[in-house]
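Read through the structure below, which is laid out as C-alpha cells, and then see the notes.
Of the protein chains in this complex, all but one are displayed in their positions.
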Amino acid sequence: MENSQQTALVVKELSCSRDERLLFSGLNFTLMPGQVLLLEGSNGSGKTTLLRVLCGFRDADAGDISWCGDQIDESSYYADMAYVGHADGTKKELTVLENLRFALALNMPGHYSIQQALEKVQLAGYDDNSVQTLSAGQKRRLSLARLLITHNILWILDEPFTSLDRQGIELIETLMVAHVEQGGMVILTSHHDLTIPHMSLQRIHLDSLDS
Amino acid sequence: MTLTAAFFAIIRRDLLLAFRRRAEMANPLFFFVLIVTLFPLAVGAQPQLLQTMAPGVIWVSALLAALLSLDSLFRSDFEDGSLEQMLLSPHSLSVLVLGKIIAHWLVTGLPLLLVAPLLALFLGLPEQAMGTLWLTLILATPLLSLIGAIGVALTVGLRRGGMILSLLVLPLYVPVLIFASNAVDRAASGLPVGAQLNILLAMLLAALVLVPLPTSAALKMSVN
Partner (left out) sequence: MSVIPAAVSRFFHRTASSPHFYALADRFIPWLTAIFILLLAAGLYGGLYLAPTDYQQGDSYRIIYIHVPAAWMSLFIYVLMAIMGAIALVWHMKMAEVMLVASAPIGAGFTFIALVTGSLWGKPMWGTWWVWDARLTSELILLFLYLGVISLYGAIEDKRAAARAVSILALVGVVNIPIIHYSVQWWNTLHQGPTVSKMGKPSIHVEMLVPLLLMAVAFKFYYLIAALQAAKLELLKREASSQWVKTLLEKQA
C-alpha cells in the first residue's frame, strides 16, 4: 500500500460493442478499496462482456482502464486481481487439493492456507475428492476458495451465486464482506440482490447506458 | 510462487491429467500403429518396396498421429476456464505455454520413440538406420508439438476447428517431414546424415524460442 498512487480501479469513457451492436458507451466508474460494484442489466446487456474487458480478455472499442494510476498492462493489475467466471477453471479429473495447489502455483500466495480456505468455503475434508464427484454448488465454492488462497485485491465475479442454495449465497456474501473490510474490492454481476452493508455498494445498470 | 515453480507445476499437472485420462491419451499411439499397418495392406507386402517406403511411411504416420493429438493440447483448458486463469496469472503466458507444449510432447511424442523402431523393423528398415530414426524422432517430434501448438491456439475457439487445424499445420510440417524422412532414407543406404540432423536441431532450437510468442498471442485471441 506504499504506492505513490492510491489503489483504485479507474474506468474512463469505456465503450464496447458486439457484432456491430453497441453494448455500452461512455462508461465511467472508480472503485476504491472497501467498495463493491454490482453490475445490473438484462441478459445481453453486456455485463459479462464488461467483466471480460476488465479481465483483459477482450479489447474495448474505446476508453481507458487504469489500476493504481497506470494502464492495466503496465501495472501490477494481474497480480492484484482474481476472476471467477462461468467456467470454474478447475480440472474435473484432479482432486480438490491438486486444483488449489495448481492455482497457488500460478499466483502469489494470499491470506489463507489451503486448509483454512477449504474450511471457509465449507469444503474441509474434501481434499482428496476428485472434482467430478462434487456437486455444482461445491464446485462453485471450490472456485471461490481459489480467491482466498491467492494474493489479490480485486475480485471479479461473474454470476457467483448460480447453482448455490441460500446458505451458499450467504457464505459468499460473508466472504465478500470480509474481503472488502480488509481493503479489498469486488466487481460482480448478479441477478440476485445483495444483502451487504449498502454504504460500500455501487450499482451500474448497463441497460440505461445503452442509448 | 516463482515463474520456474509455475512452469514445473503446469508440466506436472498436465502429466497428472494425462495419467488420469490415459485411455484417451493412448489413442494417437494406436492411430500411429494403425496407419503404418495400412500401408503394406494398400501397396502390397513386397519386402523391397516396404523397405524403400519405410522412412516415409513412418514419418507420414507420425505427422498424422501428432496432428490427431494436438487437439488435446488446449481444448480442455479452453472449455473449463483454466486457460482464462492462465491468462490472468501474473507469470508470462509464453513460459506457461511452453510448459504445456513440453508436457504434451512427453505424453504424445515420447511414446512414438518407443513404438516407431518396432514398426520400422516390421517394414524391414535396415538396422543401420535405426539409430538415425531414433535421432530424427527425438529432434522432430517436439517440433511437431511446437509448430502444432500455434495452429491449435488459433483454432481452439472454433467448434469445428479440426479440418482447419490440419490445413494450417500440415503445410508447416513439410520441412520437418522432408529432413526427417530424408535422413532416415540416407541412413538406410549408409550415407552420412549430419546435415539433416543439424538442420532439425537448428529448427528445434529456433522453434523452442519462437513458438511460445505467437501461440500465446493466438490463445489471447481465442479467449476473446
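Annotations for the structure displayed:
For reference, chains read A and B in written order, and residue numbers begin at 1 within each chain.
Methods note: a residue touches a chain if its C-beta (ideal position, glycine included) is under 8 Å from a C-beta of that chain, and two chains touch if they have at least 3 such contacts.
Predicted, not measured: the structure shown is a model, and the values here were computed from it.
From the set B:9, B:188, B:204 or B:218, the residue in touch with the chain omitted from the display is B:218, counting the whole complex. In the full complex, chain B contacts the hidden chain through residues 150, 154-155, 157-158, 160-161, 164, 167-168, 170-172, 174-175, 178-179, 182, 203, 210, 214, 217-218, 221-222, 224. Although one chain is hidden here, its contacts on chain A can still be listed: residues 18-21, 59.
Criterion: only the chains that are shown with their structure count from here on.
Chain A and chain B have CA centres that are 37 Å apart. Touching chain A in their complex are the following residues of chain B: 1, 5-6, 9-10, 13, 16-17, 20-21, 76, 79-82, 84-91, 96, 220, 223-224. Every residue of chain A that touches chain B in the complex is listed here, in rising order: 55-59, 76, 78-79, 81-83, 85-94, 98, 101-109.
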